[in-house]
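Can you read through this structure? Questions will come right after.
Of the protein chains in this complex, all but one are displayed in their positions.
Right after this comes chain A.
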Amino acid sequence: MLTQTTQGSLKQPTLQLLRGLRTKSKNSRVATVSAATQRIITGLSVLSGRKKYPRILKLSNEDLIRHDTIQAAWAQYQRDIRTDRQSVLDKQYDSIINAMEDLKITNMELFKIANKKEKGKRFPLDARIPVDFPPNKVWHYEVKAPAEKK
């Protein structure tokens, strides 16, 4: 460990031996952690490393293969969901590109407006989601606001 004074000087740094060096200040005899924490730390340090981890499950050969089969099925199931979702997204992306290409050919001005960068502008969360057609049931007449509590 190097002494503070030699830092930044061109002199050969003097080495101070670590043995016998005080690691805590004289007046702070109390532990820096609470007593309860200290108890846990002591308890854990007494235990061997192996006992700190839960025991490894010991499966028989048959059960290990059964376990692997379940894992494989689950992975396959998740993969199927992922590929389905991705294919839908791909189709949607392609149709956006196609629509934009059409717009580019038919009306360049509209295309430019559609692709104008609006920095910081976000789609408002409470706005109704734009759809291609109006709903079949335009207004829900029977819905009433819940009675307020008195």
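Side notes on the structure shown:
Quick note on the criterion: a contact is a pair of C-beta atoms (placed from the backbone, for glycine too) under 8 Å apart; a residue touches a chain by one contact, two chains touch by 3 or more; residues count from 1.
By our rule, contacts and distances are computed from a predicted model.
Among the names given as "GCS light chain", "ATP synthase subunit a", "Receptor-like protein kinase HAIKU2" or "Large ribosomal subunit protein mL38", UniProt records the absent chain under the name "Large ribosomal subunit protein mL38".
Checked against the full complex, the candidates A:L44, A:I70 or A:I96 give a single residue touching the omitted chain, namely A:I70.
If you put the missing chain back, the residues of chain A touching it would be 57, 59-70, 72-74, 76-77.
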